[in-house]
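Below you'll find the structure, written out as structure tokens, and then a few comments.
Yeah, one chain of the complex is gone here, protein chain that is, but the others are all in their spots.
Chain nomenclature is as follows: A, B and C, assigned in order of appearance, with residue numbering initiated at 1 for each chain independently.
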């Protein structure tokens, strides 16, 4: 990691001709101290999708064995997000529960404990290279979907948290829950660690998959013990900010207090139904045309800030440059630019060094802010009709199994999907 | 890097339920031995754009100082392409000539020699982890654009090649030339190294910026000494394959012999003019909606193969998963899958492990092949009108300067661009 | 007009090879007798837009002087709608109030009375050629927008109704009101004629321009004396059916009774705000890409029928073939096809007579039902951002004037619009 130096931000903002990079010294403050003090906290992006594209995660099971199997790849991605401005290194432990690691014929060379431990070590190693905290993360379980008992589901979370406590992460995040009930259970277990707990659902303005409104969901999470609540994944930034606003209204109406966070997709999803991008026909292998630009991200950061959200990060689809855009948009508020801005002119100003004069003419904010980028796909539509099977936890279709999906089972699904078109 | 094992491909092709990964032992054969033997060679993707998104390259100057400044980031990207199936590690030396490093106020902390040396070392280190060759690369120069003499321009190439020879790369590539004349000069210098020379222009079917047809360009490059000719960058795969076909026809009509290569963009560019994606209004910061899917890439690999192209790689926009898609499409021809396919079910078959049944229903080739992905951008058009200033080498607008572009110069450009809209 | 004959519909539905045309004898029943008996009533399309394209109405003032000035053109359009299946000939008296005829420098060669009388005669002449009723129509006034008193506004309606009573139209329609208050006033005046009164607002699901919900609007109209309520103009069929559903729910919740009607645009308007298509940037001269196909219309007719709407017609953008599509979709319910179906094979069946075999292959319902028609406009987006000045009755911007808009006034507007972009 290149050395950092402190420079006045004022210089940067005065001229777009010369970009400086800036990084504050580690503050040593915890997540709640920062948020209570009114500081902005920038999260990181989604590891699962980024590492799938880099060749280390398999789409379908989406499990994080790379933490143990290819640590160099995970370490590098942490570093890129740190460099982009992230204040939080989330352990790469998404879906790292034992029941998930065994689901539907997915075989693993590593135990859940091995993966969770390796992920903690990598996050801490990189966090120490800058001013970042380590957050241990748990997410929804196949056990809940298969209608296991509260005790069974809580036991699964407990196993992951034991590792987080032993590795002394700075705080905990229960994230990616489609049903607030399961998220409550998770928060209850996480709270026993004594560490600050954040909780995010992967829901939109219509609420969780049982139809519980964002406001009610947020109240239940706060009552369960979460100090930070919000949403992650499943919807685009615009929708996520809207949903967190509804959560905030609910919490305030109930006379409660909380901090708010959003970690949306980096994909435009104006056409989603309640289930989010999972139901879009393009999920997960043809989402490319929906990827947000860095300018879309600056808009997101500003809207999230205006909505009172102070923990602003990302999820699937976010690459380091997306987080850098968040950090650049909020540089005036934070008083610093991220190290990665050493290699980026704000609002395209670096183009003043381009060979072609008509490209140099794009070195200005209003050009990029107004541009509606073409898709280059004249045979594609603007929006899709999402799959809408309309089933959730409790439905036979969603009972999970340990064995690989059989060819007969797949054939039934293919026929059903063909008819639905 | 995980160990590799040899397995019969037949097993993989029989079932989509279980993906094995395969890698042959290093063959030790050189680039021409491979191509002469009828082998397929898979190139790598574009480092400049990938590392810009990761935070290590600045858009505008586009220079490769990261090779010396952040070697861990460059090394990791090489590894990901190797894992995706690349047989060639190109040294990250794009625009690493001294005249370019000083252009338009771009200041450097490293000399050209330092960058070129570091890049060679990184490429060799990773190439040795698998079955890959190292290719030293040179590209077009600001000196040519500014009408410097042939001797001046050749001297610039010579400086880079001295490093490549000293570091003993396996072969050389002259790439990204908009004018065949400058590419000829480059080939003439590269040939003096005694190593095999490949040459690619960044042109489309309309020919180079002086209007010389692809066929004539190819003939001139072969006559200058290139053993492999083709195109890279500036256009999408479909356009590049079409252009290489024209080159091949030209070479064959002239009674000459060559091997053919293509390293296109990973962006759809149906709306480009002769200058390529540089002229699209979205270049370089809003190209996201144009990014090719992995299925688009499999189509490209097949079309390139059918056109007689045997060196098949990529350029700007290519991420490791794009190269993996090329390798997977050509697995039957090559008799092996790349290591990265350990984490990828061919044609989406890994989705049979997904939690939701309607996503499992997408675990099939015809689903992904037929899908026309929506843009999620209802306010964006399908195509753009490219900038068309219609100037090239020799025009005053294109004279390069060492000093930073001044605010006055920028204002002139902004006004001119606004009027053109 | 060609003679009509009664034929069993069953023959038509059994084969798509041979289309027969059918028309019942005039029933002599009034509008309420028909609706009370459960009959379907098919309205006509919008004369203003259709005659603008034919060269007889000026966009901007949108006044109907053609009834007196070019009666042959108005008569022909009536005939085409009759032939397409319309059961109602609306008098071409849209905006035929004296205050409107004098608005903003629009000079007229005919008095309001002359226009209203001529329109009644034309409608009756053509209605008598088939099984159609004549409806006299009034619409919103500049006087209301300029905050004139209830008495002043009512006096304007009274003048038009005097003509309708004298010409003995079959029933009356108060249509195209943006504010329910003015529509109530109109209904109160119309009721004094002793003729059945229908009332339609040009609103969407968000309610009238004062924010009064569709349900509340409908209740007020029924209480004012309207026997038929619904919406016309401003939104596409899908939105209009949704709005009438809300009206029906409101009326039923209030324990009242009414018949329901919808006369939507023939333009797709998924991107409208509360003000409707007026605010779309394409209004009124670039709406072409939004025009509904005949298949879109069949879908509308079915949805309207399923929503309990029994008076189903159209407004701006509807051409005779759109009304014919409504009549063809509802042929099974009505037991007859319109005369115009003599020249139309249902669901494209007439294409079995096409010269080219691949066009004959399109002679089937599922082909046309599934087709998502391309725009042929690669530089256009799918949706627009509507103008949103957010002003309505009472705002100074909307005070109407008799004098022509001055160049100074226009300049202020141009500047304001340019800034808003």
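We adopt the following convention: a contact is a pair of C-beta atoms (placed from the backbone, for glycine too) under 8 Å apart; a residue touches a chain by one contact, two chains touch by 3 or more.
Remember, predicted model here, so these are calculated numbers, not experimental data.
Trainee: Out of C:40, C:57 or C:241, which residue would touch the omitted chain in the full complex?
Mentor: C:57
Trainee: Of the residues C:98, C:131, C:279 or C:303, which one touches the chain left out of the display?
Mentor: C:279
Trainee: Kindly state which of the options C:67, C:119, C:203 or C:351 is in contact with the chain not pictured.
Mentor: C:351
Trainee: Quick one: say which of C:242, C:302 or C:364 touches the chain that got left out.
Mentor: Going through C:242, C:302 or C:364 one by one, C:364 is the residue touching the chain not shown.
Trainee: Across the whole complex, list the residues on chain A that are touched by the chain not included here.
Mentor: Per the touch rule, chain A residues meeting the hidden chain are 271, 377-385.
Trainee: Please give every residue of chain B in contact with the chain that is not shown.
Mentor: Within chain B, the residues that touch the unshown chain are 372, 378, 381-383.
Trainee: Which residues does chain C use to touch the chain missing from this display?
Mentor: 2, 17, 52-61, 69-70, 72-73, 76, 79-80, 83-84, 103-106, 142, 145, 236, 267-271, 278-295, 319-321, 324, 339-340, 342-345, 348, 350-364, 367-368, 371-384, 387, 389, 397-398, 400, 404-405, 407, 409-410, 413-414, 416-417
Following the convention adopted for this analysis, only the chains that are shown with their structure count from here on.
Trainee: With centres defined as the mean of C-alpha atoms, identify the chain lying farthest from chain C.
Mentor: With centres defined by C-alpha atoms, farthest from chain C sits B.
Trainee: Chain with the smallest distance from its CA centroid to the overall CA centroid?
Mentor: Going by the distance between chain centres and the overall C-alpha centre, it is A.
Trainee: What is the distance in Å between the mean C-alpha positions of chain A and chain B?
Mentor: From the centre of chain A to the centre of chain B is 31 Å.
Trainee: Averaging over Cα atoms per chain, report the distance between chain B and chain C in Å.
Mentor: 58
Trainee: Multi-chain contacts in chain A: which residues touch at least two other chains?
Mentor: In chain A, residues 372, 378, 381-383 touch at least two other chains, as defined above.
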